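Just one protein chain is left out here, and the rest sit where they should.
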């Protein structure tokens, strides 16, 4: 199942840091999103192409647990894993680590397949089932 | 306990909307933050003054459940309630509603009191206990 | 011409401030955008409705001159004026002031009318000419 787990590498940008001197908590949602998109690319799927094909993947749930702060210019890694495909929904889990392999945050997101035209929830399209199938 | 529950009113701004035509999920973290700050103001506490006094309140946990999307120029309401004060931690719950009183999202955040100088977690300072005391 | 000049009032939110303790310069683009949208509303035009009608107004140019910083919880005012309508283009100027009426920033933006379907620049639609007509 190693193909269902990927790692993105990032560096904290200036504007992502708040006046406490740490990455603002809302920025983590962008980190998770970018790591999901890179996970899809690793499976051979372009999220841009998916949207053009009329398939949207909005979030239904997010939860993030913050363990250690990140600071400006810190490098960090987002490990993302497919957790489950359950009809309409797909769930990913995340572990963000710093260069010393300390856990910065853990997180989980649930997304729903949506038909762009009708804006209705749909089951995972057939051609994507292998992508979201757990080994 | 009505003084421990407040409501903020907002309108969706253009830049908060993504290419699906709905408010990007990360923006909700900003909505919750602003509603907490207004909750504090309603209790007579300025968060800016708190930080100048050396007390920080970073997040340890956030969870958001998205029910209905918001679109550009939609008005919405963030109802925020103090849930618990538990030593170092304070927990708030949120319900976001649209003008038709449909639930847009529910959420929960846990924050930790931190001493700005030492960057260590501290218990809720004495002078704030009445603010964070539940009824 | 007082109907071609409006003022928006805002308060600095926590996430808008960077680790220098001042509002991040990019946030001003959002302030200007929101003030333009409120200017349009004041002229009786909903920008959301305009987009649904297939008329887009992307930026071609922005310039901002920063004079004084804004800090968390500061109230400020964005004065926005229509400067010119020149075929495809409309230009607005802005003056941001703090509560002491000190100038925080001045700015200018040029926008272009675009047909949403063809993505081509168009002249200001007839029904909008009176809106963008200078006294």
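Each chain gets a letter, A, B and C, in the order it is written, and its residues are counted from 1.
We take it that a residue touches a chain if its C-beta (ideal position, glycine included) is under 8 Å from a C-beta of that chain, and two chains touch if they have at least 3 such contacts.
Everything numeric in this text was worked out from a predicted model, so none of it was measured.
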Tell me which residue among C:20, C:99 or C:134 touches the hidden chain in the full complex. C:20
Sites on chain A contacted by the missing partner chain, in the whole complex: 13-15, 30, 33-34, 37, 46-48, 51, 71-73
Contact set of chain C toward the excluded chain (per top definition): 19-20, 22, 25-27, 29-30, 33, 51, 56, 58-66, 69
Residue numbers in chain B that touch the chain omitted from display: 14-15, 17-19, 21, 24, 26, 72
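In the analysis below, only the chains that are shown with their structure count from here on.
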Greatest Cα-centroid separation from chain B: which chain? C
Starting from the mean Cα coordinates of chain B and chain C, work out the distance between those two points in Å. 28
Distance from chain C to chain A - Cα centre to Cα centre, in angstrom: 33
Overlap residues in chain B, where contacts from two or more other chains coincide: 30, 33, 51
